[in-house]
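Only one protein chain is missing from this complex, and each of the others stays in its spot.
Chains: A, B and C, in written order; residue numbering restarts at 1 for each.
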Amino acid sequence: MEYARMKFYCDEARCIECDGCSIACAEAHELPVGISRRKVVTINEGIPGKEFSTSIACMHCTDAPCEQVCPVDCFYIREDGIVLHDKDKCIGCGYCLYACPFGAPQFPRDGAFGAKGAMDKCTMCAGGPLETNSKEERHLYGQNRIAEGKVPVCAAMCATKALLVGDAESISNIYRARVSARGKGANSPYGWDRAYTK
Amino acid sequence: MRKFFYFFVATACLASVAFAADSQIWGEMRIPNILSYGQEQSLKLGALFTMLQNHYFGKIFLAILVLVPLVFFVHYKVIGPKVFSHEGKKVYAFDMFNRVVHQIAAISFIVIVPTGFVIVFGDFFGGGTFVRLCKNLHGIFTIPFAIVVIPMFVMWVKDMFLHWDDIKWLMIVGGYLSKVKNPVPAGKFNAGQKTWYWLATLGGVLMIVTGAMMYFLDFKIEMLNNITGLSQIDLLRVSAILHNVVGFAVVALFFVHIYMSIFAIKGAIHSILTGYKEEEEVKILHSSWYRKLKEQGKV
Amino acid sequence: MENSTTRALTTSIGRRSFLKMAAVAGAFGATSGFASGNVTRAATEEEVKNPFPGSKKVKTICTSCSVGCGVIAEVQNGVWVRQEVAQDHPISLGGHCCKGADMIDMVRSEVRLKYPMVKENGQWKRLSWDEALNRIATKLADLKKKDGPDSVQFLGSAKMSNEQAYYFRKFAAFFGTNNTDHQARI
Partner (left out) sequence: MTNSLGDMQKSKAIIIFGSNPAVNHPVGFQHLLKAKERNNTQIIVIDPRFTKTAAKADIYAQIRPGTDIPFMYGMLNIIFANGWEDKEYINARIFGMDKIREEAKKWTPEVVADVTGVPAEKLIQITNIYAKNRPGSLIWAMGLTQHSIGTSNTRMAPILQLALGNMGRAGGGTNILRGHDNVQGATDMGCLADSLPGYYGLAEGSWKYFAKQWGVDYEYLVSQFKDASWMTKNGFSLARWWAGVQNVKNDEKIENAGTHLKALVVMGNGITSVAQQAKIKEGLDNLDLLVLADPFVNEAAILTDKKDNVFILPAATQFETSGYCVATNRSAQWRYKVIEPLYESKPDQDIMFELAKRLGFYEQYTKAMLMVETPDGKLAMKDKKTFTWPEDATDEIARIIKTIGLTGWTAERIKKHTDNWHMFDEVSGAGMGPMKGEYYGFPWPCWTKTHGGSPNLYDTSISVKEGGMGFRNNFGLEKDGVNLLAEKGSFPKGSKIETGYPEITKANIEAVLGITLTEEEKAACGANWKVDNSGILVQKALEAGVCPYGNAKARAIVWNFPDHIPMHREPLHSPRTDLAQKYPAYPDKANHFRVMTKYISIQSAKDYAKEFPINMVTGRLVTMNGAGIENRASKYIAALTPEMFCNVHPDLALKHGIRNGDMMWIHSPEGTKIKVKAKYSLTVLPDMVFMPFHFAGHFQGADRTGNFPAGTKPYASGESVNTVTNYGYDIITQIPETKGGLCRIEKA
């Protein structure tokens, strides 16, 4: 059976840094303040023609670097390409952060001496390894909207539909359609090569 | 003086937590910090770290863990330990201060090295509580070492500079490849010990700094950022790579140090417990020092 | 799904990648809304069980700006448990900015004013609605009698519903003054 590979993509020509996605995410998963699974950034602000904004979270890389470096092997990649991890296994060493090109892994500070707690990152609203849609899962990983048949909340609530989610091919098609409608060449999207390596 | 040092360490620890509140990694500065692999300003350290960690670090540590003891096992079986009389006269080698400092460092190492291995082979232990505990112990037991590393450096540094003897010592690998008890050219410390000293102190400091960077993530040392021109995330990546690479050497030499003190030279460990070395041992293994002591009439 | 199952699957598929959902066979049709229809998903009923059993969805409108985005509120036992996506709203198409995405948090904010209070001698004091309204009304009536209704200024709100805004204007008219205004002035 062929599986789609679920991907995020943020269309820079549409992203306006409204932070809808990041707040939708924080609010949907009731994240602690300071943990930003998703973040919107603007580059070259105030420089005409060069300013663009983009929304970044875990890109669920095909060949996820985080998964490669984890000393306790707490990552797992679902058949549909969603990269998840087991917080009960995670030791909060931070290696995934060093490996990640997007700065997706987040570390809450808990415990003595400023130690890092278990890593937290975007789950593409697919929860974690605990029982689906259980209280425990929601507590540790947030909502499991994928299991409910719903779209990840960030992309669903994107104000300008800049943030796309779905299988890689469909996203490419949407993006291509937009670019050709705009009649301008595609910019090289941020991190595209890493997240979309086959 | 020492009090002041304690104070300094405590302040540094607290300050790092305070810095962390004003986080560079998580704050506005995130994008300049988290550089994508291909981005121009990036040193591609992320990819380098990923490659090294994915393919090499674990294997090298495993090799050290297996091969170094194996070599010693063969050495022990084939050449055997050096045995010196414990009945003869003794030479006072280490004063109380030396011993206390050494012991604190020793205890730290005894915890840090195995817990380090647990982290490296975290998947073998299945992650979770045990490995997390080890990770935290790894960090916490760095504190005593951090306290003694400078006194240790200062108290022995005068004996640790390179000497002609050291070259000779290295040529004959300290005489350990022969069963014969020929005097080996060495001062109070032989070339092996000197190597270990420099690695444990300078390398130790490097391990402490890189470790602290990784432990706190936001351990902001702006001077470092300015000198190196690296963003915080690249500094962290450098830290992770250095911590592992220096770790190989530290672990390997730590094993050597233990083998020497416990197995290769029977009873050598007593010298750091009591402060006294066997005269015969000194005569053979630290012949230059012995000659000097004799000239001074201390034996 | 249990950990043990996933672990068993892991070994058969490859050391580091395993699937959680896909292996669980079973019909499941509700994969709407994705960029693609052929999303890899099939799950048991147990998996898709509603995280908020018995909840109902209320259609309402965001209170932030004048675009008028649709909001779907999921309410369970009288508690607003989740903000859902109004994907088929003709203006917003499910979109929200950060304010709209956070409507639920605004309502349940911990720093809301929880009961009527009055400042007396520079100190805040809690009081009942009845007492508050009595004291306010008495004072307003006094002023109206003594200084005339124009000694009172009313400031209404663009955050009110139309009915409330209309009744606010009407209140001023019945009180006897045109000293009433709202944010459209600025």
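Going forward, a residue touches a chain if its C-beta (ideal position, glycine included) is under 8 Å from a C-beta of that chain, and two chains touch if they have at least 3 such contacts.
Just so it is clear, the model here is predicted, and its values are computed rather than measured.
Although it is left out of the displayed model, the omitted chain contacts the following shown chains in the full complex: A, C. Annotation for chain A: contacts to the undisplayed chain at residues 13-14, 16-20, 22-23, 26-27, 33-34, 42, 45-48, 51-53, 159-161, 178, 181-183.
The set of chain C residues touching the chain not shown comprises 58-70, 73, 75, 78-80, 86, 88-93, 95-100, 102-103, 105-122, 124, 129, 132-141, 143-144, 147-186.
The rule we apply is simple: only the chains that are shown with their structure count from here on.
Viewed as a network of touching protein chains, the structure reduces to a simple linear path.
By number of C-beta pairs in contact, A-C leads when A-B and A-C are compared. Chain centres here are Cα averages; for chain B and chain C they lie 58 Å apart.
Centre-to-centre separation between chain A and chain B, using Cα means, comes to 39 Å. In this assembly, the C-alpha centroid of chain A lies 25 Å from the C-alpha centroid of chain C.
With touch defined as above, residues shared between interfaces to two or more other chains in chain A number as follows: 73. Interface residues of chain B facing chain A in the complex, by the touch rule stated above, are 13, 16-17, 20, 23, 25-26, 30-31, 33-38, 46-47, 49-50, 53-54, 58, 119-123, 125-128, 131-132, 135-136, 139-140, 214-217, 233, 236-237, 240. Interface residues of chain A facing chain C in the complex, by the touch rule stated above, are 1, 3-4, 6, 18-24, 27-28, 67, 73, 75-80, 84, 129, 131-133, 138, 143-144, 146-151, 153, 156-161, 164-167, 169-171, 174. Those residues of chain A lying in contact with chain B across their complex are 34, 36, 39, 41, 43, 56, 65, 68-74, 86, 88-95, 97-103, 106-107, 109, 111, 113-116, 190-191, 193-194.
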